[in-house]
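Removed: one protein chain of the complex. Kept in place: all other protein chains.
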Amino acid sequence: MTVQVLARPVNKEAEPPTERAKNRHTMPLLGAVIVVWVVGWLIFRNHDTLVLSFQQQTDFHKWINDLRDNIQASAQHNWFFHGVIGKITTFFNWLVEQIQHLFSLPAFPRPVPQVGWLGVLVLLGWVGYAVAGARSAILVLVTVFLFGILGAWQDSVDTLIITLIAVAICVIIGLPLGIAMARNKLVSTLVTPVLDTMQTMPAFAYLAPLALIFGIGASSAVVCTLIYALPPLVRITEHGIRSVPATTLEAAGSLGVTKRQLLRQVQIPMAKRTIVVGINQCTMAALSMATIAAFVSSPGLGQDVEQALQNLDVGGSAVYGFAIVIIAIMLDRTTTAASERSEKQSAARVASVGGPGVMLVTVVLEHLPRWASEETKGRRPLPSKAFRRGILGIGLVVVAISIWLSRQYLSLASFPKSLDFGTDISNKVSDFSDWFVNLAEPVTNAFKNVVTYGLLNPLQSLLGESPFWLIAPVILALALILGGWRALAVSVVCEAIIFGTGLWHDTMVTLTMTLVATVLVMLVAVVLGVSMGRSRRADTIIRPVLDTFQTIPPFVYLVPALALFGPTRFTAIVAAIAYGVPIATKLVADGIRGVAPTTVEAARASGITRWQMIRKVQLPMAREALLLSTNQGILYVLSMVVIGGLVGGGSLGYIVVSGFSQDQLFGKGLAAGIAITALGVMLDRIARYTAARHGRA
Amino acid sequence: MTADTTTPTPVASGTTGEPALKVDSLWKIFGNRSDKIIGTSDADLSRKDLQEKTGCVLAVKDVSFEVAPGEVFVVMGLSGSGKSTLVRCLTRLIEPTSGSVVLNGEEVTSANEGQLRELRRKQVAMVFQHFGLLPHRQVIENIAFGLEVRGDDRTSRRRRAQEMVDLVGLSGYERSYPDQLSGGMQQRVGLARALAADPAILMFDEPFSALDPLIRRDMQNEVIRLHKEVGKTMVFITHDLAEALKLGDRILIMRDGEVVQVGRPDEVVGAPADDYVKDFVSDVPKSHVLTLKWVMRPARPGESDSGPALQCDTIVRDAARDVLAANGPVRVLDGDKVVGMVDDQDILRVVVAEEGTS
Partner (left out) sequence: MRRRNRVALVGVAAALALALAACGSGGIKDTTTASGKKCGDLNIAVNPWTGYESDAYVVGDIATTKLGCNVSYQNVKEEVGWQGMSSGTIDTILENWGHPDLVKKYVDQQKTVVDAGQTGNQGIIGWYVPPWMAAKYPDITDWKNLNKYASMFKTSESGGKGQLLDGDPSYVTNDEALVKNLHLNYQVVVGGSEAALIQSFRSAEKNKTPLLAYFYEPDWFFSEMKLVKVNLPKYTDGCDADAAKVACDYPPYNLNKLISKKFADSGSPAVDLIKNFHWTNDDQNLVSTYIAQDKMKPADAAQKWIDANPDKVAAWLK
């Protein structure tokens, strides 16, 4: 009892009035800052904007280039680069290649892999049954068969290989790390900021340096996927171990358990379900990154999607995008079903979310795509152990026979062309898309122009044409007003870093796009979220759509957006909206639903209209959720705006992409990566601290 | 009339010698540098003042008591009174700030980690308000858990656990998981788990607070039954006075971390130490608690030699019929010695007073 008393803030009564007083001053202060800014902009427009043209480079960029050259030169003999990194690289490349020869690539001199498609199909189905049960097995069989139907057999299997290798390594590293963090405060304090950075850093920013160190190909792909997928697993594991109820720990303690016994017999078993959820998140993140890793020549579907992007091939992107989505559904369902199986769990609530480029610890599990949710509601009786063992044993024989057959007959080894409908589907989709784009062109153009001229260009000129010495303090002032001193401190550091990269102006352009896209995301999210929060039916209709959007890897969005809007900043914004809306909407919806029913009832009793209910009761009370949703929205949008550099988004994203592909721009590209990360951290912290200060109404 | 509130009176079965549990000036203050407070003048401050001055929260303040072997010792207080902290300090689930705890002659407060673990494994077992069961284990595995961690072999711990299942009346539910059981049944599992290790002392931390009233009554009776069967020393924490009076051989009342009163149930009700306790016990049906000792009057000359007689520790309610049936005052004996008299008036005064208040 007394312990809980301690957890409460000490001066509970004293605080709220001052907080409220602060809030009251926020709006006028914000207004004042913006007025100063606009006036300053009018006077000093286009002075000291720190524009750096595309081919120009700063000494910092050149210094990175030199560093890169040195690393490359020393890669031949240096003990670290040659000895350690070289060995790791060789190992990963070897590992991936061996597995590929087993399942996807022709195992030379054989014209086909060691195990043909039938073997792979049945083997995966069997594994699905072993870890997750009969339903999952059927799902796996259907999905894997679709790989072939879609004409994406080899690349799909490759994607699976890269994803699963990365996940396996994540588990080997992540579980012990998460457990250590849960049990040791120091470890947690040290590792958490590293995880934060890993998650705020858009994946694009670290691809180039990784490719430099690990070379292009499977090795870099595995490493970058690892970097991306590890944080959610570590966090959720830590959280799982931590959320074992204190009462249980105390009870175990009173029985005299050792630390080891506590871990092995209490904490891990009780956190097991949460940990499996962590593996689920890790898997989904890995899949999403394995796609982006196409930029470092990772084998797999990412290459096809990139190719489709290159060729403006909407049909191709649809087919390969669909292949990725079904892999995602398969992996998600299977791991979720596996976690359901890990039965007899405590009600685990997980506090982390895996989203490309970003993650926030306080976001709850429910906001993830949950394909498996329906079937998990009731606890279905599990088949008896003996029955399962029997099935597994028989299955094993079937697997062996299938593998053997797939090695004997060419039609069972490489997927028959007669069943490959990929090209047909792709062409149909392309035709439809051409027709649609033609039809919609006037509308899409008008829409694009309204947003570009009405919102994007004015804001860009305000941000991009203000002198840096004006805008830097303006941002700091906004950070201070909104987020308080801590937000200010972070912003100072981040601004200094951005300034140091020499890419101030480009950062401002990227910021513009991010802000515009975030505003649009929030508009959509509030509209959809409120209707979902208020109506069960709207929820049932909209949520699956959001789930699908969340599963599609980011750069699949680019292709249709590009087809509709051409290579413009607006295309990047559209893709960013498509990417950011699902998570933001779900957060808003849950916020609205979280408003106490008694309050709603009381309001209704006083006779208010529906509109008043939304405006005066539900939205204000869901304020915390709205702020959280904005925070997530910003980070999702930022990571997509960066990728939008590929389709005419320009600025930082474009520089990063160029740094990939042009030798002398490597340094500048890396600097852009740093600037993006700094921008991301700054926006994230301002939003987070704002939420913390103003969240509670 | 005054009850002795400081020295314990061993009630149970005539054991003498060492107490099962001896607590001496135990303190627990939460907060930074809390150990510096004891011994200074700050220690005399009230809980609220101390918190304002130092930021530290006083949970247990200079508590001393002894529990005799086989005794049921109840610690009672409202939430926030420090009783839960106190009981956790006894096995150092919470580290006390200062003071000493001696359990069966063994100094708990100075034990090292290994000794402490041994002590928890063999000497003391605890039953918790929220059960603290492991959801991923079946009932029988939960009960055997303590035996498992201390390294008992599989067959012997299975056997023992099965005995406990039968003892607490859970036969047939061995293979169930905790979340398939009702709250009362879950607490039976908790009870069985505590008993399984055959500890010298059982500690209960508000074990029945989370249960429905009817189930709570069943469980209380269960504890009384078990106490009769296994005769363990018990330390029982509760905020429910009725429960305390029903179960306790002696009761320690706490407020704001301090001991207000220690005594037998009739002492607490008959002679509240202060207004706080008085207020507390005002609703108690006194006839159910008080003994004749508390209602008798001195014998007038000539009254004391004949007629019906009752022992002085007879509860008023039980004595009422005899007294009212008698044709005059009834003698109250302590052993063979006449210590006073009761008549209809004395009995009715207690019973009727109750009617008036309820």
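Per-chain residue numbering starts at 1, and chain names A and B are given in the order in which the chains are listed.
Methods note: a contact is a pair of C-beta atoms (placed from the backbone, for glycine too) under 8 Å apart; a residue touches a chain by one contact, two chains touch by 3 or more.
Everything numeric here is computed off the predicted structure, so don't read it as measured data.
Participant: Could you tell me which displayed chains border the chain that was left out of the figure?
Facilitator: Checking the complete complex, the chain left out touches A.
Participant: Out of A:258, A:427 or A:548, point to the residue that touches the absent chain in the complete complex.
Facilitator: A:427
Participant: Looking at the whole complex, which of A:43, A:168, A:392 or A:439 touches the chain that is not displayed?
Facilitator: Missing-chain contact among the listed residues: A:392.
Participant: So which of A:50, A:157, A:592 or A:646 would be touching the chain we can't see?
Facilitator: Here the residue in touch with the unshown chain is A:646.
Participant: From the listed residues A:452, A:639 or A:677, report the one that touches the chain absent from this view.
Facilitator: A:452
Participant: Which parts of subunit A are in contact with the chain that was left out?
Facilitator: That gives, for subunit A, the contact residues 53-56, 69, 72-73, 75, 93, 102, 105-106, 108-112, 114-115, 119, 123, 126-127, 130-131, 211-212, 215-217, 294, 297, 303, 306-307, 309-313, 385, 389, 392, 396, 399-400, 403-404, 407-410, 413, 423, 426-427, 430, 448-449, 452-453, 457, 562, 566-570, 645-648, 650, 654, 657-658, 660-664.
Basically, only the chains that are shown with their structure count from here on.
Participant: Can you compute the centre-to-centre distance for subunit A and subunit B, using the mean CA position of each chain? Integer Å is fine.
Facilitator: Each chain's C-alpha centroid was found; their separation is 56 Å.
Participant: Once bound in the complex, which stretches of subunit A touch subunit B?
Facilitator: It comes out as residues 1-3, 5-6, 10, 245, 247-248, 250-258, 261, 265-266, 269-270, 272, 343-346.
Participant: If we count contacts the way the header does, which residues on subunit B are in touch with subunit A in the complex?
Facilitator: 30-31, 51, 55, 57, 59, 79-80, 82-85, 88, 91, 93-94, 116-122, 124-126, 128-137, 145-146, 148-150, 177, 179, 190, 193, 197, 203
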